[in-house]
Every structure is written in structure tokens, then in C-alpha cells.
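Some notes on the structure that comes next.
Missing here: one protein chain of the complex. Every other protein chain is in place.
== chain A ==
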Amino acid sequence: MNRSKRRTGRRHPLATAALLALGLVFTGGAYAAFSTTTAQAEPSPTSQETIEEGGKLFQANCATCHGLEAQGTNEGPSLIGVGAAAVDFQVGTGRMPMQMQGPQAEQKPVQFTDEQIKQMAYYVASLGPGPDIPADSLVNGGGDAANGAELFRINCAMCHNVAGAGGALTEGKFAPPLTDVSGVHIYEAMVTGPQNMPVFNDLNITPEDKRDIITYLQYVQDNRSPGGFELGSLGPVAEGLFIWIFGLGAIVAITVWITAKSN
């Protein structure tokens, strides 16, 4: 008892270690808090610093094809007037910088941080007016899914498939699956028309209707098919392959088993 009492308090053998740990936690915590606050500081669209940073990134990573002034070259189109939304979509989904020329830019791992993407986006936006990155209220899925589903079937499903599973276009081009695309990127794709996609401007489909479409797609993303595994949501082709390979395969295995001679 005595011993243990003597060993408590600041004379405890572990006191130094505890003090050291405490100090480290405070310093580290303060540092972390400091660095996150800088990361969270959204690059301001209008600040000169953002645009300059974006310009530098652009010159280093995009200018080879799009030209030093984003005026376009034989390798890539002009980006004057495409707006921040186009850059945020193309770079934010990893399509740009493009890996190789092909029927269309393929998705790949995103090459830049959010901050860098925003800087480039605002740099491009500063070159000429164009669609902006949408407000959060339009892309958070708070709309009417039924209206969105109807609009999706009428305007989008012929390329993207009713369940957003994607589909084929001519000459090796394709409409990608929408099964894990964020609301912001869906919205940006609609207003900028990336790759072979047409532009759906605000007169075609109002921002509220776009929000509804995103709401529907997010419903499909979040809710698995009530009928079980979707088989890729590809429709009767997948179902037919399944019944021939697994259904009939299982049945034939059973017929062999039933008629097998006992050893």
C-alpha cells in the first residue's frame, strides 16, 4: 500500500513518459488542426492566388495538348469558355490528363488533389465564362426520385441503360456506367457534355430536374435490387447467359448424378 502510494503522482516512474506523450499529442494535434484548416480552406474562385496556382498546374500538366493559353492545339480542344465544371469533371474523374488517344478518354485514378483540381478549374473559368461547379443543394440527392427516373429514361437511358449500367456507342465509344459516379460529377457531365455526351443545358433540363435525376441515380446506387443479385443490370443477355451456364449447368449435373451407376 505504502509503496504504491509513494509511486503515484509526479514521482511515478512513468510520469516522464506520460508528460512526453502529452506534449507530443498537443503538438501533433495542433499541427493536424492547423494543416486541416488550411486544406479545408476552399480555393476562392476569384482569388488571384488560386488562379495563379491553377495556371501553373495547367502549364505543367495540360498545356502540351491544350496550348499554353488554353487556346487549343491539334492535339486537344480550346478550353476557353468550358467553365470550371468541365475541368472539375474531367480531372476529378481521372479522365484528364489523358493517358492515350482513343475513341474517348478513359477513366483512371485521379491524378490531383481536390485543391489542385479546383485551382485548375478556376484558372480555366477565369479565361472565359462557362458552367460553374454546382452548388451542393443541387447534387445532394434531395429531389424527387420518381420525376428523376422518368427524365432519366427519356433523356439518358438510351445510352446509359435504364439502370445506369452503361451502353455501347458507335466506333468503340461508349456511355460509362453511372453506378459509382458522384452527384457533382453527374451534374457537371450534364451541363458540359464530356466526350460524346450531349450538353443538357438549363433550358433543356432545369437545375431542379437535374437534381431529381441525380436523386434517382443515387437511389439506384444506394439500394440494391430487391430481386437479388443484379447480374450487372444488363438485361436479358445476362439472364440468358446465366440460365444456360449456371441454371442448365446445374440441371445437367443433377441428371448425370441421378443416372450415375452406383459403384
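One rule holds in what follows: a contact is a pair of C-beta atoms (placed from the backbone, for glycine too) under 8 Å apart; a residue touches a chain by one contact, two chains touch by 3 or more; residues count from 1.
Methods note: contacts and distances are computed from a predicted model.
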Task: The complex's invisible chain, by UniProt name, from "Cytochrome bc1 complex cytochrome b subunit", "SufD family Fe-S cluster assembly protein", "Microcin ABC transporter ATP-binding protein" or "Tricarboxylic transport membrane protein" - done: "Cytochrome bc1 complex cytochrome b subunit"
Task: Contact with the hidden chain (one of A:G166, A:G193 or A:P207) - done: A:G166
TODO: Tell me where the left-out chain touches chain A, residue by residue.
DONE: 103, 145-146, 148-150, 153-154, 157-163, 165-172, 174-175, 216, 219-220, 225-231, 233-244, 246-248, 250-252, 254-256, 258-259, 261
